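Here the complex is missing one protein chain, while the rest keep their positions.
Here is chain A:
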Amino acid sequence: MELEEAKELKERCSQCDAISWGLTEEGKYYCTSCHNVTERSKEVINTDIIPNTKIKSISRGLKRKSKLEKGWDWYVCEGFQHILCQQAEVLKTLGVAPELKNEVLHNFWKRYLQKSKQAYCANPVYTSGRKAQVLKDNVHHSDWASGSELLSDASCASSLESGAESKSDVPTPKPFPALRTPQSESRSVPAVAASVCSGSLDGMEYSEWKEKGILKMTVPGTLALCYLSLLWQREAVTLSDLLRFVEEDHIPYIKAFQSFPEEMKLYGRDKGIFAIESWPDYEEIYKHMFEIATFLDLPRFPDITEDCFLHPNILCVKYLMEANLPDEMHGLTHQVTKMTGLGDVDSLTFDPIAKGAQTVKYDVQAIALIVVVLKLLFLLDDNLEWSLSDLAEVNNEKNKTDKPWFSFRKWYQVMKKSVDEKKQNWEEARAKYLWKSEKPLYHSHIDKPGASKRREMVVNLQKQFSTLADSAPTIEKKSPSSFQFHWAEDDPSRPCFHGHSLQGILVKKGPALVTKNSLYWLSTQKFCRSYCKHVTTYEESNFSLSYQFILNLFSFLLRIKAALLHDEVSLIEKKLFKKKYSETKKNSRSRRR
């Protein structure tokens, strides 16, 4: 009988007069000296301790305590599953199709577990090699081997759900029935051994797990997996959007483990696995995504056709709006897309298995297209764009009724101010970001009191200083949006250039419009031929100030490095001026189109 001591009852026992009560499993009081069970049951927990009452605890009290401290038995992959589940939930609230979670992401995850031999396979990693070193009683292993039988659809469907619902008070926690079916009793021996340095059962092994051909899941990996699912669904979310949502704290990432159920203890090695101390980096996640896709051996993704959000035609419209550029430019980006073949379904669609497979950085590519068009129109040599602006301004002075001509200078002034402001806010928000979770992370139990004390101290000090800070919290959480800027026709502080025309920049020649500017300079002549993944090197000071400004503006919008955008621009130019590239590589600066 599992019994608990009860300190709150102060009455004497009717049989032996002792005041020494225990609590039975049913919640009824019993006398610890004569084992007389009363009819009374525990109601309210009284926290006061009555010093005069003799309390005897039954010997199994100790065992119970250690169990409480240990929490549930859980595996690292369950932790990731929990995070994925939360991320998917948020994506759903952001308006992503609900199938993303239960069908796409769930399938990817299942496939991952299977491929990495963690579950859904005849011989999960834990039964073979790795676990055997720790386990001495192999008696129960046969149970686990039968885990493959559990790969039935019925249990799978609930597996992702259970991650979110595991907070509910299930007496014997088995949040992931689809995985192994561990019996906590049977594993008590190895579990104690393992829990010395991690809260999860396999944190230690997981962090040391090195197997050829196996891709270990990481927290950044969860984002990559989310993006893969978004891509599969052809959702209107780019990678940079996704990462921005993470940064704006909409999508759980940095402190994702915080929402693990209380009983999922996290410490020791788990810290290295789940604690994240950096923002997700575009290129890193992109690389991850690619690796995961190949590891999962995914088939060709659904086609990115002209009506998809990720198609350059649509993305360019989005970014033209975001960057406050005239709508008329869209015709030109469309043309460049066509000429370079960047809008082809085959080049846009991700096919991990295909030879030389490559995902397109849709957002970067669209922006690069815009940069190329800006270069075509204004040359961006710190000279022509300003003289064209003069023309436009003179015309606008004279002609106030017509559609105004687009003035690069005016646009620059507005954008510079807005971006600087945004950047400032962004930097401040980053400086104010709180990285540490409410639950302190620690190396081991010895470390735990120290970590808790530190946490408490920090909380106390923070309380003190927050009362001294400005009473109104300056950064209220923004609601997630695909747009970072809002331009309005009638707001003088953020005027809108969308309706401005490109007249004065384009000249009529016969039936067609031709750009007034007939020059162009290539961002690079030489592509890095070595095996490093660099396309080119971007040395900022070598380029015109306008070009620098535009790269910085757009790379800030995407939260990427300017060099990455520059690479993409160079790649597009390479396609656009293929002939010129092959002809001569002598002249460096400008050449005629």
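Brief remarks follow.
As a working rule, a residue touches a chain if its C-beta (ideal position, glycine included) is under 8 Å from a C-beta of that chain, and two chains touch if they have at least 3 such contacts; residues count from 1.
FYI, contacts and distances are computed from a predicted model.
When the listed names "Calcineurin B homologous protein 3", "TMM80 protein", "Carbonic anhydrase" or "TATA box-binding protein-associated factor RNA polymerase I subunit A" are checked against UniProt, the chain not shown comes out as "TATA box-binding protein-associated factor RNA polymerase I subunit A". Screening A:460, A:479 or A:493 against the full complex identifies A:460 as the residue touching the chain left out. Touching the missing chain, out of A:279, A:295 or A:309, is residue A:279. For the chain missing from the display, the contacting residue among A:446, A:468 or A:512 is A:468, taking the whole complex into account.
One chain of the complex is left out; on chain A, the residues touching it are 271, 275, 277-279, 427-428, 430-436, 440, 451, 454-455, 457-458, 460-462, 464-470, 474.
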